[in-house]
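In what follows, a structure is listed as structure tokens, so that the remarks can point back to it.
All protein chains of the complex are present and in place, except for one that has been dropped.
Our next item is subunit A:
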Amino acid sequence: MATTEWPTTEWPTLDGRPLDGPLLRDIGLVCLAVGVVGLSYGAVAVTSGFDWWFPVLMGVLVLAASSEFLFVGIIAAGGSPIAALLAGLLVNARHLPFGLAVPGVLGQGWRGALGAHLMNDETVVFALAQDEPERKRAAYWLCGLGILVCWPVGAALGALLGSVVRDTGALGLDAMFPAVILALILPALKDGPLRRTALAGAALALTATPFLPAGLPVLLALAALPLFAVKTKKEAMR
């Protein structure tokens, strides 16, 4: 039997650079997971009295899961649309530091505008996790476009599900969103000083939750930032 040397194949990106299999698989699974979280979002929205198209349209236009959950939750609890708007904007304020943290992946002009719209927790994490600019860009866009499709489709299916199943809490759908965020930041948390800073920030946010309006506690976590700055400065001086 002749020994055949198979050529090693790699996944091509748009510009011919390799985007390896594990990364593609991770992006695919995140998009799928986002679709499943979208299920819970759509279901929650229709069970709180929204028409089916509302969470779907909001999913496309806002494209930021936590603010949409918050918006729907506040309206459903009888809050005013203004309160829901302000809380949503507050939660989405983190997109400003996100935009500063991922330079060069967005592109210019109309492409840049669409790129900015695709900015969210997942795409930023994937971009930050890559080492080369080309790979950062490819991961960001692939993940972003996937989410742009999966999130509203998930919401539509969830709205359908929610109009059939009344008690979506029984399905544990509310545990999905925090689990997704946690899974996304875990690799970054393997860095010791960063992990301790993040834990301090999370503790700060949790402590403030009973006292501050929704959305503010998350921003308060930034107060833990000096902790990281001091620690790394000490290490650099050694």
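Throughout what follows, contacts are C-beta pairs under 8 Å (C-beta built on N, C-alpha and C of every residue); 3 or more make two chains touch, one makes a residue touch a chain; residues count from 1.
Here, contacts and distances are computed from a predicted model.
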item: Identity of the absent chain, which is to be given by its UniProt protein name, from "Cbb3-type cytochrome c oxidase subunit", "Aldehyde dehydrogenase", "Branched-chain amino acid transporter" or "RNA polymerase sigma-70 factor (ECF subfamily)"; value: "Branched-chain amino acid transporter"
item: Selected from A:Gly21, A:Pro103, A:Pro133 or A:Gly192 as touching the chain missing from the view; value: A:Pro103
item: Missing-partner contacts on subunit A, residue numbers; value: 25-26, 29-30, 32-33, 36-37, 40, 46-52, 54, 57-58, 61-64, 66-67, 69, 71, 73, 75-77, 81-82, 84-85, 88-89, 91-101, 103, 106, 112-113, 116-117, 119, 121, 124-125, 128, 163, 169-186, 188-189, 194, 197-199, 201-206, 209-212, 214, 217-222, 224-225, 228-229, 232
